[in-house]
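Left out: one protein chain. Kept in place: all the others.
And then chain A:
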């Protein structure tokens, strides 16, 4: 279980995560939605101990992430950040293999190779394994970084906008991968999404943020709703039910 206890994060005097408390039970897919600058990425970074919070704490199954040894945490929690820029030239395979570092410490075992192979196949990167990351398209690169997180094989997986740059087929495949990690392997997955319809169709819970606070949380049936979306986005959005799923019509 991920427990966020009164976490506050400031940059200078601006509060970007404002006294957030949140409980995400074990298992299942949680989507985080909200307008640009709502503090989604910041909250995710704090949860993944990539950013220190000014106050409050984050517990992973009861243990404070800021105090857990880094290596141990790296075997339990994997994270994809929103923007991934590398100073070094790596191939896809090199990158995905580094996802095994918490286990292998560089000495790659057959078990590590198996995980890397599986992640590469899972993200449809078979033909690109030996290409350099800077020679890939944006969506291909995005998939390579997700493959690295998948290879890390952690119980908790935090993905900040994994659908960035993906075409519609790969976006749907990504959500399938996420869904399956939760259903078949019992992973706890948190994804930041902008497309509320993906959140509606694939997640068990939706957490909607606004101005550094959690505005609403609940199952898609409650959150994907004209009144609720108005509170979050300040916008009138028609919501229809199509084949039993709630779909927001925000294209026009």
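To be clear about the criterion, a residue touches a chain if its C-beta (ideal position, glycine included) is under 8 Å from a C-beta of that chain, and two chains touch if they have at least 3 such contacts; residues count from 1.
Keep this in mind: contacts and distances are computed from a predicted model.
In the listed set "Phenylalanine--tRNA ligase beta subunit", "Cyclic GMP-AMP synthase", "Transketolase, C-terminal subunit" or "Enterobactin ABC transporter permease", the entry agreeing with the UniProt name of the missing subunit chain is "Enterobactin ABC transporter permease". The omitted chain makes contact with just one of the residues A:4, A:33, A:58 or A:73: A:73. Of the candidate positions A:67, A:176 or A:230, contact with the hidden chain is made by A:176. Screening A:48, A:229 or A:248 against the full complex identifies A:48 as the residue touching the chain left out.
On the side of chain A, touch with the chain left out of the figure occurs at residues 27-28, 45, 48-50, 69-75, 78-79, 81, 84-91, 93-94, 98-99, 101-102, 105-107, 110, 113-115, 117-122, 124, 126-127, 129-130, 150-153, 173, 176-177, 179-181, 184-185, 201-204, 219-220, 245.
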